[in-house]
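Comments concern the structure below.
The complex is shown incomplete by one protein chain, all other protein chains being positioned as in the whole.
== chain A ==
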Amino acid sequence: MAAHLKKRVYEEFTKVVQQQQEEIATKKLRLTKPSKSAALHIDLCKATSPADALQYLLQFARKPVEAESVEGVVRILLEHYYKENDPSVRLKIASLLGLLSKTAGFSPDCIMDDAINILQNEKSHQVLAQLLDTLLAIGTKLPDNQAIQMRLVDVACKHLTDTSHGVRNKCLQLLGNLGSLEKSVTKDAEGLAVRDVQKIIGDYFSDQDPRVRTAAIKAMLQLHERGLKLYQTIYTQACKLLSDDYEQVRSAAVQLIWVVSQLYPESIVPIPSSNEEIRLVDDAFGKICHMVSDGSWVVRVQASKLLGSMEQVSSHFLEQTLDKKLMSDLRRKRTAHERAKELYTSGEFSSGRKWGDDAPKEEVDTGAVNLIESGACGAFVHGLEDEMYEVRIAAVEALCMLAQSSPSFAEKCLDFLVDMFNDEIEEVRLQSIHTMRKISNNITLREDQLDTVLAVLEDSSRDIREALHELLCCTNVSTKEGIHLALVELLKNLTKYPTDRDSIWKCLKFLGSRHPTLVLPLVPELLSTHPFFDTAEPDMDDPAYIAVLVLIFNAAKTCPTMPALFSDHTFRHYAYLRDSLSHLVPALRLPGRKLVSSALSPNIMPHEDPSHQFLQQSLERVYSLQHLDPQGTQELLEFTIRDLQRLGELQSELAGVADFSATYLRCQLLLIKIMEETYKMEFMYSGVENKQVVIIHHMRLQAKALQLIVTARTARGVDPLFGMCEKFLQEVDFFQRCFIADLPHLQDSFVDKLLDLMPRLMTSKPAEVVKILHTMLRQSTFLHLPLPEQIHKASATIIEPAGESDNPLRFTSGLVVALDVDATLEHVQDPQSTVKVQVSYPDGQAQMIHPKPADFRNPGPGRHRLITQVYLSHTAWTEPCQVEVRLLLAYNSSSRIPKSPWIEGGEMSSQVETSIEGTIPFSKSVKVYIMPKPARR
C-alpha cells in the first residue's frame, strides 16, 4: 500500500514535465507541415451536407496557415461561399476569412472587394454581422490606407439601418475602430462624402436596443482611444444615458462621461433648474458620484473606480464625498467621527456611557435638507458601506488615488479608511491598510485613530499584520503616548505571534528613526533605568527586549542626547546587536567609543563616496590591461575581484555594482566556468540593459570558441568536430542577427574580428576553423563593461525552515509530509514562473517543485515573499538524515532576446518562454532533518 502511494506521489511530480515535452513535440510537427489549401478544397468539394462542410472547416481552422498560402485559401473559401446555401457554413467561412486576414505577412486588401461584394448580397443577419467583423479585421490590418477605411466606413453606415441588433452592433464597432480621425485628410482622399462619424454614432445613443446603445457608446470610447477629440456636446447626451434602464448602457455611459470630463475639465455647464454654472469636471464628478448608489453593482464598481482618477475636481466637491449630514427626527446630529475628534481635542476620552451621548442638537430647517443630492454628497460613505466587496475595494482604491493628490482630502478620509480596517472581507481590510500606507506621507494619526489601527495587530491573518507593520513604518505619530501605545501593542503582537519577529523589529526601526524626539522622554521608562539604583540586566535573547532596543537605538541616531540615558549594559548590548543585527541597528556616535565603521559618514553624498571612487579606480586599472597572457595581470585580476567583493560586503548600496563587476572580471579569468557564470549574470540581476546583455552573450561566444578548441585538441577523429563547428557558426550568425544594433560598440573585439572572417570560416575545414579561432582568441581585447544605471542582484533567503531543529520530522515512508517554506526574494523578475524549490535527498535524488503562483506575495517593489508547502516523500530510512532545501532561479536564454521578425508566428515564441533551459541556485541551502519510518503492518 505504502509503495503504491509513493508511486502516486512521484507520478504527480513527473507528470508536469512529460506534458511539456509533448507540447514541444506537437509544435515541431506543425512547423514542418505543408500548406493545406489544396486539401481543403478537396474536402469542401467532398462535403455532401452542410454539417459535413462545417466539420471540415472546423478542422481546418485548428491549424495555422502560412502567409504565402493565405491568398489561395481565401480564394477557395470565397468560391465555396458563393455556392453555399446554408447560412451556418457561410457564417463559418466569413469568420475564417476574418481569421486569415489577420495572418502576419498577408496583405488583406485583395480580399476586401470580395468581402464587400458578398456583403451586399447577403440576407442572413448573423452572416452579415460576421462579415462586418471580417471587414473590421481587414480594416485594422491596414491602418494607413485611407481610401479603404473610407470605403469600409461607408459600408458600415449603409448597414446601420439593419433591423438586427447584431449587425448594427458590428457597424458601430467598425465605425469606432475605423472612423476617420481628421477631416482634412479624408477630404482629399478620393473626394468621397465626408461623414461625421461622431454624429452618426451619437445618433445611435437613442437606439431602441440596449445592446446597440452600449455598442454606440463603446464605439465613441474607441474613437477617443484612437485619438479623436470628442465633441463637448456628447456630454449632455451621455448624461441622459445615465438613467437608462440597462446596466451595461449606464456602465458605458459613466465611462464616456469620465472621458469627456477629462477632455474639457474647465468648460462651464449650466445647472438645470437654476441660473448657476459650474465647471464640467465638477458636474461630471457629481454625476458619477450619484452612480455610486446605482441599482446595479457593475455600475457601482465602474463609478467608484473612475472617481479615483478625477484629480482636477475642485476640493470643495471632493470633500463633499465624505460628508453626510446626519439628522435624527429632523435635528442635526454629529457623526461619530466628529464626536471622536471633539473628544480628542477637548482632552477627554470617549465615555460612551451615556445614552444621550449622540443626542441630536440643533433643529434642522426642513426646507434646507436635500435628501437626494445631485452633487457628490456622501458618495464614498455609500461606496464604503456597499454590500458587494468589489465596490468597497474600488472605493478604497479611489480614495487612495484622490488622497495622494490632495493632502487635505487625505486628512479627511483617514477616519473612513480606519473604519475599513474592520471590514468582513480580508481583501478589503488589506487593501485599506495598503492605501493608508500610500497616503501616510500626508497625514498624522491622532491617538484615537492610532488606537483603532493598532487593534488590528491582533488579527490572525499574517498578511494583515505584516501590512500593518509596513503601515506603521511610515506613519507619523503626534504624541509620545502614541509611540508608547504602538510599542506596547507591537510587543503584545510579538508575544501572541512570535513568527512576526523580523517584521516587528523592522517596523520599530523605522518608528524610532522617524520620531526621535518623541522616543527621548520614554527612554528611562522603556529601559527601566532608575536614577539611583542599578536595575537587573535584561535577558539579551528576549525578542521583546531587542525590539525595544531597536526602537531606541534608531531614535538615538539623530538624537545625540539620548545615549547619556543608557546604562552600561545597554552599551554592551548595543555592541552585540550592532554586530548581530546590523541591518536593524545603525551606527551610533557614542561618547568615548569609536564608531563601528569609521569609514562611513552619513553626510557624504553617494556619488562623492570614496568607496565609489575606489571601485572606479580598480575597474579602470583592470580595463587598461590589453591581453590575458601575462602572469601579473591574472594576479591583479584576482586581487581586484577580492577587493570588489569585500567592497560589496561593506557597502550595501554599491553591492550590486561591485559584485557585478567582480563577476565580470572573474569571467575573464575563468573561461572554463564561463557558461554557468554568464547565465548567472544574465538572469540573476534585474535592471540589466541591452548593452550588458550583448557583452554577456559575447562572453559566452568566446567561451564556446574556447570549448571548441579544447574539444578539437582532445577529441579523436574529425566527425564530432564537424557538428560542433557548424553549431558554433550558427551561434555566431545568431549573435550577429540579435545584436546587430550593438555591433559598433564591439569594435576590435573577438566577435568583430570573427565576423570579418566569417566568409572564410564558412568554407574552411574544422581544423582550420579551430586554428583561426585560436589565434583570434589570443588577439582579442578586453571589452569595457559599461556600468548599468540600476542593477540589483536577485537573492533569496529562506526564513522557514530555519534548519536548526534537532528533532527530525517523522513520517511514514511512502506517504508525504508537508514542509512549510517561507522565503523572501529580492529583485526577482516574474518569480511566479522562475522561482523553483529544490529538495535534494541524501541519496542524491533531487526534486524540483514549482510553487503555485498564488504562493507569491508582493509586499513591496522588487520584493517578493514565497510562502508555500513542499511535499517530501521517501522510502524508509534507518535513521534520521538531512535533506537540503534551496531555491532555484530557472532561466531561458532565448526569452531575454528582443523579439525579432524572423521568429515566425506569435505562438512559437510564447512556447519558448515557458520552457526552462537551466537553473541557478540563488539561496543558501537549508538542511531539514527528516525521518521516514517504515509503515507499520
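Remarks
Operating definition for what follows: contacts are C-beta pairs under 8 Å (C-beta built on N, C-alpha and C of every residue); 3 or more make two chains touch, one makes a residue touch a chain; residues count from 1.
The working rule: contacts and distances are computed from a predicted model.
A chain of this complex does not appear here, and its UniProt-recorded name among "Ribosome biogenesis regulatory protein", "Integrator complex subunit 11", "Armadillo-like helical domain-containing protein" or "Large ribosomal subunit protein uL4m" is "Integrator complex subunit 11".
Only one of A:58, A:147, A:271 or A:455 touches the absent chain when the whole complex is considered: A:455. Of the listed positions A:52, A:71, A:114 or A:385, the one in contact with the omitted chain in the full complex is A:385. Among A:121, A:208 or A:807, only A:208 touches the chain that is left out of the view.
As for the chain not pictured, it touches chain A at residues 160-161, 163, 203-204, 206-208, 245, 293, 295, 324-330, 333, 335-337, 352-355, 357, 366, 369, 371-372, 378, 381, 384-389, 416, 419-420, 422-425, 452, 455, 458-461, 496.
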